[in-house]
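Showing subunit A:
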Amino acid sequence: MRDLLQHLWTHYHYVIYIALMLIGLYAVLAKGNLVKKVIGLNLLQTAVFLFYLSIGHKTGGTVPVLWEGKPDAIPYENPLPHVLMLTAIVVGVSITAVALALIVRIKAAYGTVEEGEILALDEADGQGGS
Partner candidate 1 sequence: MTQHLPVLVIVVPLLTALIVPLVERVRRGSAWYLVTGALLFSTYAAIQMLVQVSSGPIEGSIRYALGAWSAPMGIEYVVDRVNGIVLTMVAVVGLISAVWMRPSLKMEIREQARGSYYTVFLLCCVGFMGMTITGDIFNLYVFLEIASITSYVLIAMGKRRQALYAGYSYLIVGSIGATFILLGIGHLYMRTGVLSMADIVALFEANPELFEKSDVRVAFAFFTVGLAMKMALFPLHGWQPSAYTQAPSAASLFIAATSTKVSAYVFYRISFSVFGIQFLESALPVIRDGLLVMAAAAIVLGPLLAIRQNNLKRLLAYSSVGQIGYIMLGVVLLNMDGVTGGLIHFWNHAAAKGALFCVAGALVYRTGSARIADLAGMGRTAPWTATVLTISGCSMIGVPLTAGFLSKWYLGAGALAADRWMIVPVLLASSIFTAIYVWRLLSLVWFAPKEAVPAVTKEVPWAMRGPALVLAAGCLVFGLSSISVSIARDAARALGLGS
Partner candidate 2 sequence: MMLAMTLLEIAPAVSVGVCLLGVFGIVLARRSPNVREAVSLITAGVNFVLVLWMYCQFQDGKEIGSTLVEIVPGLSLGFRVDALGILFGLIASSLWIVNTLYSIGYMRAHDEHKQTRFFSCFAIAIAACMGAAFSSSLFSLFAFYELLTICTYPLVIHAETETAKAGAKRYVTYLLGASTLFLLPALFLIWYAGGDNPTMAFAEGGLLASSTASHGLLGLAFVLSVIGLAKCGMMPFHSWLPAAMVAPTPVSALLHAVAVVKMGVFGVSRIVLHVFGIDLLEDIGIHQFLVWGACFTIVTASLVALVQDNLKRRLAYSTISQLSYVLLGLGMLVPAAGMAGVLHIGVHAFSKITLFFAAGAIYVALHKTKVSELDGIGRRMPITMTAFTIGALSMIGLPPAAGVVSKWFLVQGAADGAWYGVLAVLVVSALLNAAYFLPIVWRAFFKPTPPGEDDGYKEAPLLCVVALSITAAATIALFFLPDIFADLARAAVGGGS
């Protein structure tokens, strides 16, 4: 038990990212409002970004911009996760944009953005079932 707690403490970055991720995942799964799901998706994605950056983090490091005369004791941060996450952030916002556009269309077509009501309407159309 002590070991476990100590482990959690020493890996608190990871614990936090997991917590954030689960909050997002919960919102995506349990919330009925379509926008709320997108918010959840955003949380989920940013949590993963945090995870990547934690991987590359070096305590006492510095920004990976090369400069002359840097003392050897100060390492540069790992630049690769930064690069990857720059890409991922843009991908994430693209998905958000598409999701929101879909939601706007759904609102126009159904008059609601609540999952339950949409399904009920589908049922009424005879298009329900999985």
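Selection rule, in plain terms: all candidates are chains of the complex that A comes from, given by their letters.
Methods note: contacts are C-beta pairs under 8 Å (C-beta built on N, C-alpha and C of every residue); 3 or more make two chains touch, one makes a residue touch a chain; residues count from 1.
From a predicted model like this one, the values you see are computed outputs, not experimental measurements.
By the touch criterion defined above, subunit A in this complex contacts candidate 1 out of 1 or 2. Across the interface of their complex, candidate 1 is touched by residues 25, 28, 34, 37, 41, 44-45, 48, 51-52, 55, 80-81, 84, 87-88, 91, 94-95, 98-99, 102-103, 105-106, 109-110, 118, 122, 125, 127, 130 of subunit A.
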